[in-house]
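Here's the structure, in structure tokens; my notes come after.
With one protein chain held back, the other chains of the complex are shown just where they sit.
Entry: chain A
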Amino acid sequence: MTSKISCARLILEDIRKRSWLTALSSVIFFLIIPVNTMLYLSSRSEELVRSSSRSSIAESLPGLLNGDNGYLFIILALLPILSAMTGFSYIHSREKMDFYHALPVRREKWFSSAYLAGLIILLVPYLICTSLAAAIGAASDIMSPEAAANCTLAAAGGILAMFVIYNSCVLAVMLTGRTATALLASLAVMVYPLLIVSNFTSLQATFFKTYSSGIVSFPEKLALHISPVSLFDALISDSAGGTLGALLLISTALVSVLLITGAVLLYRMYPSEAAGNTLPFPLAAPIAKVLICIPTAIFIASMTQELTLTSETLWLLPLSLFFAVLLCAVTEFIYHNDMKMLLKGWRSSLITIGGTALILCIFQFDLTGYDTYMPERGEIEAISFHPDSFSQYFSYPETVPYYTSELGYFVPAEYTDLLYELAENGIDNLKNGINAQDSYSDDFDSSRYAAVLLQYKLSGGNTVMRRYAVNIDKAENALRELLQSEDYRRDIFPIFHVDRSDVSDIYLTNLYGQEEAADLDKAQYNALLDAYEKDVLSVSADTLIDGTPVGELTLYLPDPYQADTAGEPMTISLPMLYIYSDYTNTLNLLEDYGCTLRSEIDPQEVESITFTLSSDSWQNGDYGELVSSLSDNATVTTYNEETRIETSDPEDISLILEYTEPYSAGIMGNTSFSSNYVDIWYRNGNTLGYATQAAGEFPPPVVSYMCVNPVFIDSVHLLLNRA
């Protein structure tokens, strides 16, 4: 008689066999999902009476269902591992394998039944518990149709996240012959693509002088979309945030199909004698060793260097080789469980060590020519331009994507050659030992060079990014050329990225504070922003590079990502909208509104001044003439290698102020820093003032060490009413 055993019966038997796991997952899910939800809602019971708060509480509900925050995240990762291990661990025991595989059931059916039983054990309790939590939410009157849809999405995200981890572990079980090794293999399967890519980017950042991490490369994107652990994280967070995208779902489906197919194929050919061995396929052992040990050794070496704060790249190679040797020994021990067999796989160990050395040499000596790479001119569709100083000079609304605001805007096509030449200058400087990576070091001559990030958009669709140290005069000239384009100005100046209807407040900041609040209507602030835009479009490049602002506008906008407890969006500021003396339209309008920006500090309004000198300046007598001119009322103290001269004498204050002026690093950040600075205490209660620059005959200038651009002492709340 032919045996026809239904898969369903086998599944039921498997669930029955693993009833303890069903009970465990049910209890854990029950405690962490519905019970936790109940406690959470109870803790916010006072807010539940307000309808405005209910929506914000409802927004947090999806996260409670899929572990976007809290212990559930860990549970959703651990339970699938446990389920996969218990479901398939029988292939790691000869007795069990003999028992099951002697029975008249095809291997595919055994696989399907154990696989599905494992999923049911996970998913049924999870679905019941999420439904219970949703019901609790509905009973608390926070469940709108939108919230219900978000909860469903979150639960789906949780299911998919568990699914990915489960599939990874099932494959890992098939790749091994022991449960302990299967756990290690699970880790390897889940993080391997990320490990490779993180090593790659880390080595690029370490060794390549023109590397910049701003852009997410295709391999990085790929790793994020094929690495089970990153998929798990993305599925949880995106589904909780209601942003579960099609790309993520497709990636999840593809990765899952790959993992399941791999697991089925391996299960079909899984040798019965493999039970108890580390790896079921001995021929794969040296390959697995090489593939795992090389990236892991480099990763651990990089981490060690990072943890010990060692910046010397010199140590990376010996450290990596040391860890490669260590990992080879550990792997051989895992393979054979015998200390005497550590050298058994000496060939693969040699390949591992050699491979590690080779990879590090490729990066160390830039054998691929990464740093000197320049795309062919004909290959380039567009180039972006972003000096480092832009990051300190501009501040963009949150709605502007990071990769454009921080990596620079692509310039109009007619300027491509201009930037290409600038890039060539950067490569020439690199060959002469001047690179942008050193731009934050003391040895970098910022009066001659500027760090500039360029992106090449290539005709093939790829974007390549390089960061060079270019001659500052060449960079300034390039900027002068670029600023002739209105389109480029509209791109780089943040004011053109502001949605005016979002602006809730505008503050004006000047040299020092006077609270001159003026209530303006919508038309007035629109007129102010119009005037500002007009000035920004017409201001000369020289003013932006060399000029000193006389004031700064700060706009207040809604935060697109955060809301307060009442569900209203939080506000965030958009500062650094500088006003120069050339901004006549803006200044005139401000004057019309009753806000006249001062250009000088009135000594009468200063209570006291502290003039701080570095030990070098003090010992060199850089300011000897100024110091000797001060009255006896000025007190001199030395603290932490700094000399502070404090005075409240009006004559001393006038004398110091006479030789100080506002300081600005400009749009190109081309002023050198000094550790000498001035703090000013005003009579009107404003506490601090600084960022002044000594004029004329007191070289070197007294400059603020704290900021590149002017920081003013107080703000005037200019616009309160929008309508």
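Everything below uses one rule, namely that contacts are C-beta pairs under 8 Å (C-beta built on N, C-alpha and C of every residue); 3 or more make two chains touch, one makes a residue touch a chain; residues count from 1.
Keep this in mind: contacts and distances are computed from a predicted model.
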Per UniProt record, name of the chain withheld from view ["NADH-quinone oxidoreductase subunit N", "Spore germination protein YpeB", "ABC transporter ATP-binding protein" or "GDSL-like Lipase/Acylhydrolase family protein"]: "ABC transporter ATP-binding protein"
Absent-chain contact - pick from A:Asp98, A:Glu486 or A:Asp559: A:Asp98
Contacting the left-out chain in the complete assembly, out of A:Lys17, A:His336, A:Lys534 or A:Arg644: A:Lys17
Residues in chain A touching the chain absent from view: 1-5, 9, 13, 17, 93, 95-99, 101-107, 271-273, 282
